[in-house]
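The structure that follows is given in the form of structure tokens.
With one protein chain removed, the remaining protein chains of the complex are shown where they sit.
Labels run A and B following the written order; every chain starts at residue 1.
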Amino acid sequence: MRTELSTGKKTALYGLMCVLLIPFVFPTWWMVTSSVKPISDIFAFPPDIIPRAFDFSTYSKVFELQPFARQYWNSGYIAALVTLGTMTFSSMAGYAFARIRFPGANIIFMIVLLGLLIPAEVTIVPLFQMFNRLGMVNTHWPLILVPIFGAPSVFATFVMRQFFIALPVELEEAARVDGLGRFTIYRKIALPLARPALSAVAIFTFLHSWNLYLEPIVFISTPEKFTLPQALTQYTDAYGGAMWNIQLAAATLTALPVLIVFIVAQKQFVEGLAHTGLKG
Amino acid sequence: MTAASTDDAAPHGPGQPSRKRFALSMRQRDAIAGYLFIAPQLIGITLFVLVPLGLVFWYSLHEWNVLANTFTFTGTANYQYLLSDPALPETLMATGIFSAGLVAFNMSLALLLAVLLDQKLRGITVFRTLFFSPVVVSLVAWTIVWGFLLQKNGGINGMLQTVGIEGPNWLRTPTTAMISVIVVQVFKNVGLNMVLFLAALQGVPRELYEAARVDGIPVFKQFRRITLPLISPTMLLTMIITIVGSLQVFAQIAILTQGGPGMSTTVLVYYLYQQAFQFHYFGYGSTLSILLFVIVAGLTFLQWQLRRRFVFYEN
Partner (left out) sequence: MRRLTLLSTCAAVAVLSALAPVAAQELRMTIWSANEAHLALFNGIADGFAATHPGVTVKFDSLPFADYTTTVTTQIAGGNAPDLAWILETAASDFVNSGALYALDGALGGDAYDLGDVSKPPLGLWSKDGQILAMPFSTSPFAMFVNNDLIKSAGAKTPAELIAAGEWTWDNAVATASAVGASGKAGLIVRDFNYQTWKNLAAIWMGWGAQPWSEDGKTCTFAEPAMVDAMTFIHDAIFAQNAMPGPGVNADFFAGDGALTITQISRASLLPKENPFDWDLVPLPAGPAGEYYLIGQAAIGVFASGANPELSADFLAYMTNPENSAKLAQFFPSIRQSLLNADALSKTNPLLSREQLDSVVIAGIANGTVLPGHSGFAQIEQVVRAGLDAIWVQDADIPAALSNICNRIQPLLAR
């Protein structure tokens, strides 16, 4: 489909895309600009595209009202650990399901796939009871362990399995004939080749952890241990009234770094996905 | 699923004793390696998915009032109530409309965007980034912003007014409220499917298009005959993920409509959340969880069965 286009067609395409962009970009723009508007200007009708007055004090208030830097660190290190852990264990499991023959592999794979089908709301109460018995409530453990080993990791395992299935097997067979063990083959040969799939898994996993909302609310109750999505809802006055401009400033701060990472890494990300082929 | 590579029953040339012994020990070592490789995830799934699911089923056989701290076995009483629950038909209807609408809109928009982004245009990565950007915005913030924009005197109607259209009261009329929650959710997440489709499109060998062009096949036909079949495996997968995801949408509805007006946007997972967490009926909430699980599993199974008819495989 990628053919050289005439100038007219190009202009039409640009026009179409610009129109389509409005609902994708305008809310974010509104969020960013409203974060520096005085609160009385936020609900102006029709909305101002460019703020009439600037009030950057909202950004310092974000840090005054809550230990926001600490919460930023919490979200960051949890997402990093979850991403690393998922990349490690899901690539191992995906590799085994794709490459190693062992009794019951198909049945086990089906059982693992069950994890894809279960909404977090369904299992949150039993999970809470389990972690409470282990004394891990109001710690970050549930937010780290469940995503790495539980339901959210299944998609990653699936992606990795599909990638390894599509990978030519000859290299590994040569290594096996040379007498290398499975783990060495996985570590030294398969994994380096899996970089594209791993980068896709990394982005999905990071985003999932970064945006997790229900679980932190249930498990974490001390502001110093909050994660960002949870912290965002806390910019309210004493009676539950939202402090919109401060909340939006905090929301802007949480979105920007991820967006920047995506901009930097998107080429690898898209190509990574292209290589996995993600076939059923 | 291309299951051949995990087939443990593959024959290994019987009748050759010396090789068989070697093969056996190799297989045993392989089996041990395989189990070690999957052990972390299998233990995780058992602990964090299977056991909780079993517990949820156990709760569903009880009446559990959290505040009063009562936990009484009631057998199938919750399931009997499920069948007579006056709110359930409305809820299932809303769930069906929501999921169908969301999947249809999400898939077609994702495909359209992917095709547009697959063109050779200067600055295309800028567009790609912008279309993807809502994915990284916090869900809560995104929904709150849309909540403002969809007010009767909000940004959407403000824009419509400039072109002389008087917009509807989006979140206060049953039809437009349903459309609104679907659309808000799609714009938030379509970027993911878009990138998946884009990746699939870029995986289609260029030579096929070249050949088709030489044969004088028009672009639209190329799309139907070459592109669609080749990306159909991706479409199946994204469709399953999108359907499963659509049945889990909850925060958006809580923020935008609280299930209203009337019951028009009360989808199953929101209803479940209300029953269990807001009304404190954990037993009945668990019963609804089991229902949701059965629906999701059933739909997925059905799609998996249908894949042979609609999905094209190269091999």
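A few notes on this one:
Simple rule for what comes next: contacts are C-beta pairs under 8 Å (C-beta built on N, C-alpha and C of every residue); 3 or more make two chains touch, one makes a residue touch a chain.
Here the structure is a predicted model, which means the values were calculated and not measured.
Only one of the listed residues, A:S90, A:Q230 or A:T252, touches the absent chain: A:Q230.
In the complete complex, the hidden chain is touched by one of A:L13, A:V32 or A:L81, namely A:L81.
In the complete assembly, the contact with the undisplayed chain comes from B:G154, out of B:G34, B:P52, B:G101 or B:G154.
Only one of the listed residues, A:Y14, A:W29 or A:W141, touches the absent chain: A:W141.
Listed here are the subunit A residues that touch the chain not shown: 38-40, 42-43, 45, 64-66, 74, 77, 81, 84-85, 88, 124-125, 128-129, 131-133, 137-141, 144, 183, 187, 217-218, 221-225, 230, 233-234, 236-241.
Seen across the whole complex, the unshown chain contacts subunit B at 64-69, 148, 150-154, 169-172, 258-263, 266, 274, 277-280, 282.
Everything below uses one rule, namely that only the chains that are shown with their structure count from here on.
Centres computed as Cα averages put subunit A at a distance of 15 Å from subunit B. Those residues of subunit A lying in contact with subunit B across their complex are 1-5, 10, 13-14, 16-17, 20-21, 23-28, 30-31, 42-43, 45-47, 89-90, 92-93, 95-106, 108-109, 111-112, 114-123, 125-127, 129-130, 145-146, 148-151, 153-155, 157, 165, 181-183, 186, 204, 207, 210-211, 213-214, 228-229, 232-233, 247-248, 251, 254-255, 258-259, 262-263, 266-267, 269-280. The part of subunit B that touches subunit A in the complex is made up of residues 1-3, 5-8, 10, 27, 29-31, 33-35, 37-38, 40-45, 47-53, 55-56, 59, 113, 115-116, 118-121, 125, 127-142, 144-146, 148-149, 153-155, 158-159, 161-162, 183, 187, 191-192, 195-196, 198-203, 206, 209, 213, 219, 222-223, 227, 233-234, 236-238, 240-241, 244, 247-248, 250-251, 269, 272-273, 276, 282, 286, 289, 292-293, 296-297, 300, 304, 307, 311, 313.
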